[in-house]
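What follows is a single structure, and I will ask about it in a moment.
Every protein chain but one is kept in place in this view of the complex.
Up next is subunit A:
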Amino acid sequence: MTDNAFLEARGIGKQFGGVTALADVDMDIRRGEVLALLGDNGAGKSTFVKVLAGAHRPSAGTIAIEGRPVSLASPQDAAAAGIATIYQELALSENLSVAENVYLGREDVRRILGIPFLKRAEMRRRVGVLLDELDAHIPNPDMPVGGLSGGQRQAVAICRALNLDARLVIMDEPTAALAVAETRKVLALVRRLAERGCAVVLISHNIADVFEVADRMVVFRRGRKIAERRRADTDPEEIVSFITGAHPSLRSLEHLG
């Protein structure tokens, strides 16, 4: 066990029918650290984070949080364990406002005769504070999400994670659909999350982005974890060679595959 590890995954495997999406993946995820997952399309990155998010049950392996074994059988289990996931397709409701989205499914309510009446002013205020803290460039928590830019939507999703007191925030390709300026802002948000003591797992195809924010990198290939590097100990070229399978250490593996 590493000191500071928030989550330890061991021997994680996942089969979809005959397809092996993940095989024997070990990973430690640490507080205050941005961990980037890299790999070609279909390498298993999304499947791995979906296991952590409780969206897929692993076919093999164990997960421990703060040293205790856990079962992440549903998104609710993951949320209860402090894991918040921001999916590639953002799970936002465009017909609801920013504040409503931040609280969706976990509303602040006052129960009258058992009916959960929304504490609207309170929720709006809190979301306003969070948006300011993150410097999210969303002027008003009452704005409908349908009218926001891609970067602003990421900010809403991040606010949502923070508001849930998430201790691990997982982001699947948060900058994939963003323009350059927006990407910078989202990456800054990612750093701010880590500085707040959150563990952050980030999936990205963009090596430059990864080298800008990540403390550690893990490369997936064909469902396996094939490399793990601290940023200080590697460079973009090496990481790319792992992703493409050109790295010398992979020759033996390629024969097996």
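Here, a residue touches a chain if its C-beta (ideal position, glycine included) is under 8 Å from a C-beta of that chain, and two chains touch if they have at least 3 such contacts; residues count from 1.
The rule is simple: contacts and distances are computed from a predicted model.
> One chain of this complex is missing from the view, so tell me which of "1,2-phenylacetyl-CoA epoxidase subunit A", "Sulfite reductase", "Putative ABC transporter ATP-binding protein" or "Autoinducer 2 import system permease protein LsrC" is its UniProt name.
For the chain missing from the view, the UniProt record says "Autoinducer 2 import system permease protein LsrC".
> In the complete assembly, which of A:11, A:69, A:146 or A:236 touches the absent chain?
A:146
> Decide which residue listed in A:73, A:104, A:129 or A:246 touches the omitted chain of the complex.
Answering carefully, the residue with contact to the hidden chain is A:104.
> Decide which residue listed in A:92, A:134, A:200 or A:243 touches the omitted chain of the complex.
In the complete complex, the chain left out is touched by residue A:92.
> In the complete complex, the non-displayed chain touches which residues of subunit A?
Within subunit A, the residues touching the omitted chain are 55, 75-76, 79, 85, 87, 89-97, 100, 104-107, 109, 115-118, 120, 142-144, 146, 160.
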